[in-house]
Structure formats: C-alpha cells, structure tokens
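One protein chain is absent from this view; the other protein chains keep their places.
Order as written gives the chain letters A, B and C; numbering starts at 1 within each chain.
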Amino acid sequence: MTDGVIEGQWAYVWAAYVVTWGLLGGYGLRLIMGAPKPRPPGGSS
Amino acid sequence: MVNRPEHDGLVVRGLARRFGPRWAVAGVDLDVPSGGALMVLGANGSGKTTLLRCLATALAPHAGDIWWRRRPLWADRAALRPDVVLLTHATRLYEDLSARDNLLVWARLAGMTGLDPRAALDRVGIPADRTEPVRTFSAGMKRRVALARALLRTPSLFLLDEPLAALDPPGRALIGEVVAEQRARGVTIVLASHHPETTGPWCDAAVRLERGRVVWSGLPSDATSELAP
Amino acid sequence: MIRLVQQIAAVVWKDLLIEWRGPARLSGLFVFAVAILLLMAFAAGSVEVMRKIAGGTLWVGMLLASTRSLDQSFSVEAEQGALEGLVLWPVDPLALFYGKALANALVLFGVGVALTPLTIAVMDAPIAGSPWVYLGFLVAGSAAVAAPGTLYAMITSQARGASVLLPLLLLPLVMPALLAASRGTTVLMEGDPMDQAGGWLGLLIAFDLVHWSLSGLLFSRIVENP
Partner (left out) sequence: MKLAWEHYIGLAGLVLMAAGNAIGLFWAPPEMMMGDVGRILYVHVPAAWICMVIYLVAFAGAVASLATARPGADALVESSVEVGVLLNVLLLVLGSIFAKPTWGVWWDWDPRLTASAIMCLTFVGVMVLRAMVDDVERRASWSAVTTVLAFVNIPVTYMSVRWWRSLHQVQSSSSTMSAEMWNVLWLNTVALLLVSIWFVARRYRIARDRADQLRAPPLEVAP
C-alpha cells in the first residue's frame, strides 16, 4: 500500500498522537496539581 | 422517628434550613395551638422569612419536623397546601395584568370559576374598575391586591411575613381587621413582624429569633417594652 | 385527572393573557423573526439559493424567536416570585409544566403561521407539497422547541446570565428537531419529489414524544426547591 500513500501522512499520525498525549497529559497534570480550574470561563463559584 | 405531635396545632421540632454555607434556621422548636396566633420577631437576617417559608412548604427543611393537624407538613404537602396561605414580601402578582385579571387568573388556577373579583377588591380598597396593569400601582396597593388574592382562599393556617411593610395607616388597620376576622374563624396565625407595638395585640404569643434560633419567648405585651430596638 | 386538565387549561389561559396584555411581546417576536428572514434573503443573493434555504431560514427564525419568548415566559414568573406562588397555591407541577409548554408552543406556532406567507413571498418558495403536512411541521416543530425550552427556561430564569444560558443549553439540544423541521419544510417547498417529508415528520414526532414525556417528569421533580 505504498503507492497510494499520501505525501507527508506521517505528519498527521504524529499530530494525532501528540494531541492525544498533550490533552490528556495536560488535564492529568492539572488534576495532580490539585487546584484545577476546569470550568469554562464566564463564572466563578 | 420523633414522637408524635402532642397537640393538633402547629408543632415544629428541631427545624433547620441552610442556604449554601450558612444555616438560616438552626434548630427551631415552636408550638402554636390550633386557633392561636404567634408573633415572630427578630432583626433582618435572623431567619424569620426562612422559617415562614418552611412552614408554607416553599422550602424543604434540611433537618427537623413540622406537623400541622398531626400530619407531617412536608411529606403531606400536596394535600396540606390548600390549607396553608403565605403572604410574602414578594407580591407574586403578574405585573402586566390588571388587579382584576390577576384575581381572575389566580381564582381559576384554584379551580374557582365564576368568581366576581369586585367584592374581593372592595374589601381591600382597590377600585375594581381599574384596568391599568399592576405595574403602575404603588407598593402598598400591590400588597393590597396580594392580600385580596390570599383572601380568596379559606386556609386553616395563615402565614404573614411582615404584613405591615409598605402599607399606609389604613392599610395597617386593614391587616389588623383581617387577622381578627381570620382568628374569629378559628384560623391559626403565624406573623413575622418588626412592629411588636402594632402587631402584638393581634397575637397571643411571641418569640424572638436570633441567628436562626429562638432566643426569647413570652407574651406579646412583654415583647414591646423589652425588645424594642 | 379532570382537575389536572382544568389546571392545564387555566395555566394556558393565564400565559396567553399575559402574552396578549404584555407590551408588544408578540409583535416584537414577529419582527425579530422577520428581520432574520430578510437578512438571510439578502445573504442568499440569488433566487435559486433562496429557495434552497427558505425552509431552514424559517426555522432558524422560529428558533431564535423562541429563545426570546421562552425567556419572557419565565421572567414574568420570576419578576414577583409568582412561580413559587403557583407551586404553593397549589398548582400541580405537571399542570404547570404542560400548561406553560402548551402556551409556549401556541405562541411559537402563531409566529410560524404569520411568518409563512412572508417566507413564501420573500424567498419565492411556494409550498409545492401538501399544505396540511406543512401545517403538521409547524405544529410538531413548535412543540419540539417548546417542551425542552420550557424546562430550560425555568432553570435559566433563576440562574445568573439567563439570557445567554438559555440559547446555549437549548440550541444544541433541539438540533435534531431543527434539522427534521427545516429539511421537511424544504422538501415540501420543492414538491417532495422523493417522498421524504413523511419520514422527517415522523422523526419530529418521535422527538416530541421523548421530550414532552421526559421534560414534564423532570420539571415536576425540580420545580420545588429540594
């Protein structure tokens, strides 16, 4: 399946994995820090 | 869980209600015999309004029990609500409707059809032919309309939260008449007030609230002299 | 049961009376929807595009108008604390919900009926299919917005930022109904060559059934402050 390969398709694959780890890792770090501000902006309570 | 109520009036035991991090009513015991009238005194924020709203089943208690006629008030609220009427600061009127339309709307919601609002409005001194919306009325007039609406019902427990507020002297006299009339009919009354000298004579017992608790109870006549601010 | 129906009727009558007496409420809604209609017509440019988007425009106008009317429907209750008064009067919470939802649906239906000839004229999109099915779409579509709308308007009228919160909650929820209603009316305007209108109407009615039953239950569960 090498001839149908889209040029630079690994870039998309890497982007997907980096986004996954970035998003999940970022959220995990906030939880570990213990004081996350996960609520969307517009109000505090 | 608690023992049965001792009498068939209003029995309150350990009543508590919180708002967020604060207990507005923090363990109140009350006994109002059937046909009696209780005056509740206390500064702003002492818990009078919350107490009355709990008695009216507007708020669920977070602790404690209330019985009315030996029935648990909150648990049986669907059946008991027609017997309880609360007159609040908020008029609960529809501001875009006239006084007459307001009475018609509320009467119909209570299942009364063919009511003539004229008599009810005459009773509180509002001309029945006024067609402008309640929005244009003064605060005192709105309260009179609210009183007229309360009088459409025949409750057995009548709760009045600062009934004198915004009323002129004839209006205050009217409240006195209404209370006397209701008492003559055997209606039990709980009345929150800032004016013990005026409302005291209408009642036969008084309590004073402070930070959600009863700090004093006695005769209304003693309240006037002892607790005037 | 009879008592429930009587109370529902009383609530509908009350809401419509307030809507009628209120200063320029209905006409305001209508003008609002008309403005959206005109904007979309300008944006469309050509007649072919207008015809294609006529159905969608009608429903976007209805939907945006509904967020205003639903908001008003509970701001009159909130203004002097009437909502609590109704619960204590006592009005059965179910009657309160179905009465208000019915009144809201009627108002919306009225806006839809008034908007129809204008849409046809402005967008040059006559209803080629059955006008009765079209009317069915107006009824079912108004009902689809009114049921969850009444529930959410009750909630947001007592929260901060009510006017932002209501569309934020309601619009994604009624997306399927909007899709079904606007696709259905659009194919009706095209004469329904592939016989799709019935399917879309079915979807809309299914949405109505789910939300009219569920919202009533949920409303009566939360209208009393626990």
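Just so we're on the same page, a residue touches a chain if its C-beta (ideal position, glycine included) is under 8 Å from a C-beta of that chain, and two chains touch if they have at least 3 such contacts.
Fair warning: this is a prediction, and the values are worked out from it, not measured in the lab.
> Which visible chains touch the chain that is not shown?
By the stated touch criterion, the chain not on view contacts A, B, C.
> Applying the definition given at the start, please give the residues of chain B touching the unseen chain.
16, 18-23, 26-27, 63, 213
> Write the list of chain A residues that the hidden chain touches.
Counting over the whole complex, chain A touches the hidden chain at residues 1-2, 4-6, 9-10, 12-13, 15-17, 19-21, 23-24, 27-28, 31-32, 34, 36, 38-40, 42-45.
> Mind listing the chain C residues that contact the chain we can't see here?
With respect to the unshown chain, the touching residues of chain C are 148, 151-152, 155-156, 158-161, 165, 168-169, 171-173, 175-176, 179-180, 183, 194, 196, 199, 203, 206-207, 210-211, 214-215, 218, 221-222, 225-226.
One rule holds in what follows: only the chains that are shown with their structure count from here on.
> Indicate the whole-number Å distance between the mean C-alpha point of chain A and the mean C-alpha point of chain B.
Roughly 58 Å, centre to centre.
> Express in whole angstrom the distance between the two chain centres, defined as the mean CA positions of chain B and chain C.
38
> Can you list the chain A residues in contact with two or more other chains?
Chain A, residues with two or more chain partners: not present.
> Would you mind listing the residues of chain C that make contact with two or more other chains?
Touching at least two other chains: none.
> Would you pull the chain C residues touching chain B in the complex into a rising list?
Touching chain B from chain C are residues 3, 6-7, 10-11, 13-14, 17-18, 21-23, 76, 79-82, 84-91, 224-226.
> Which of the residues in chain B end up touching chain C in this complex?
56-60, 78, 81-82, 84, 86, 88, 90-97, 101, 105-106, 108-111, 133
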